[in-house]
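Missing here: one protein chain of the complex. Every other protein chain is in place.
Our next item is chain A:
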Amino acid sequence: MRVQYDLKKSLFETVFLTELARGMMLTLKRLFSKPITRQYPDEKPPVALGFRGQHALVRDPRTGGSKCVACMRCATVCPSRCIHIRFHEEDGRRVVDSYDIEALRCVYCGYCEEVCPVNALVLTEVFDYCEYDRESLFFTKEDLLANWDRFLEDSGHREETYVNPFWRPRGLPESMLPAGKRLKVPDSWTEDGQVVGTRYRRS
């Protein structure tokens, strides 16, 4: 492509600098347009569906504790190895001793919540959390449960109706999902509702 640096101008355009005037008019017009800035701490940005934010363990309304069954799937699938679980067995059931997430090592891929068979783990919509030291971002089980409580309180979600879209992995037919994952997710989250990326093709 040839770029013509010195555009041909008529005498009128040269003498009265019409191009400068056109540029000036543009900025003057913008002066009276509405700013597109968001006043962040006062106005929170809208959180998109499928946002993966701060970690939380869902509090089971029946037991008051975590839903986790210590199946170790999340710790296994985690690419950054930031989930650490300790458990022992009692009468053939696993009991969680500790459940830790190192938030500073997490890459927020969301694999853990997709793979969890009982929807015990969730990446909430909370994005504005920060601390002055590393220890505070090492979430223990209690921290994670507290994160969940705070999330419910701040966002206004109810724990009976809240469904994280990642709890239902995309692209799997209903029959292949464990019972806990057969959830109703928003239409835009389903395979057919997706408009970006490679479309899942049913064979």
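In this text, a residue touches a chain if its C-beta (ideal position, glycine included) is under 8 Å from a C-beta of that chain, and two chains touch if they have at least 3 such contacts; residues count from 1.
Here is the rule we use: contacts and distances are computed from a predicted model.
Novice: Missing chain, UniProt name, options "NADH-quinone oxidoreductase subunit H", "Carbohydrate ABC transporter permease", "Nitrogenase component 1" or "FeMo cofactor biosynthesis protein NifB": which is it?
Specialist: Hidden chain, UniProt protein name: "NADH-quinone oxidoreductase subunit H".
Novice: For a quick check of understanding: of A:24, A:49 or A:72, which residue touches the chain that isn't displayed?
Specialist: In the full complex, the listed residue that touches the missing chain is A:24.
Novice: Out of A:39, A:63, A:161 or A:175, point to the residue that touches the absent chain in the complete complex.
Specialist: Candidates A:39, A:63, A:161 or A:175; residue touching the omitted chain: A:39.
Novice: So which bits of chain A touch the chain we can't see?
Specialist: 20, 23-24, 26-28, 30-37, 39
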